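Here it is: the structure, laid out below.
The complex is shown incomplete by one protein chain, all other protein chains being positioned as in the whole.
On to subunit A.
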Amino acid sequence: MPVASISVSDTPLLRYTLRRADDALILGHRLSEWCGHAPMLEEDMALANMGLDLIGQARSLYAYAARVEAAGRDEDAYAYLRDVRGYGNLLLVEQPNGDFAQTMLRQFLYSAFIDPWWRAMMDSTDATLAAIAAKAEKESAYHLRHASEWVVRLGDGTQESHRRAQAALDALWPFTGEMFEVDPSERELIAEGVAIEPESLRAGWCETVASVLAQATLAVPQNDWMQKGGRNGHHTEHLGHLLSELQYLQRSFPGAVW
């Protein structure tokens, strides 16, 4: 018999931790979808490796969420037993892989934000979040490097690769504003030094994006209208489909283990 979704208690720290864990899990899952399908063997391994890093980061954050909630749950419960409305990830990371350009632009836009974010989180007053950050920032550094190299190669490549890279950038751009969003519960954590003010990362993000896109001969989109909703569980239609695959086994065979 299928198993029902769990309902998670709502405290600022738990919500904050789960949102970031969801970002890492969903993007990691998206990258894992390339396994066996990437344009070349080296890239197949690169995408799987980066996916593994992200799922590992998600696991550390979910394990911490379990300690914070203290409701006797483990990391799997959050990953497998929350419904789509319970997920608080960015809309950007749930966007489909599309072509290779779309996957790399998505990775680039996210990594250019999350790499300095993890570095800033190393100074969090929350010792566990700071420790997870100290490990993750090493990984986000080479994720950013890898994605940047591909953005340049695709943008400054053939006419076709340039066209596709620009199209991917234009399509993903409206989802980037959400990375800088803060709600009242997060304001509290920022005041306590647990969380960081994302606005303080905006200038650096814009600079990285502008510099890599310039090398890639890609145009920074001028459209400033930004789509929001992911942090509060209002997702694009893509996340439900992703979760149905990610959660299928545990929903159909509750508690199944290897």
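The rule we apply is simple: a contact is a pair of C-beta atoms (placed from the backbone, for glycine too) under 8 Å apart; a residue touches a chain by one contact, two chains touch by 3 or more; residues count from 1.
The rule is simple: contacts and distances are computed from a predicted model.
Per UniProt, the protein behind the absent chain is "Ring-1,2-phenylacetyl-CoA epoxidase subunit PaaD"; the candidates were "Ring-1,2-phenylacetyl-CoA epoxidase subunit PaaD", "Multiple monosaccharide ABC transporter ATP-binding protein", "Na+/H+ antiporter subunit E" or "ABC-2 type transport system permease protein". From the set A:149, A:170 or A:197, the residue in touch with the chain omitted from the display is A:149, counting the whole complex. The hidden chain makes contact, of the residues A:37, A:67 or A:138, with A:138. Residues 28, 42, 45-46, 49-57, 59-60, 127-128, 130-132, 134-136, 138-139, 141-142, 144-146, 148-149, 212 of subunit A touch the missing chain (whole complex, contact as defined above).
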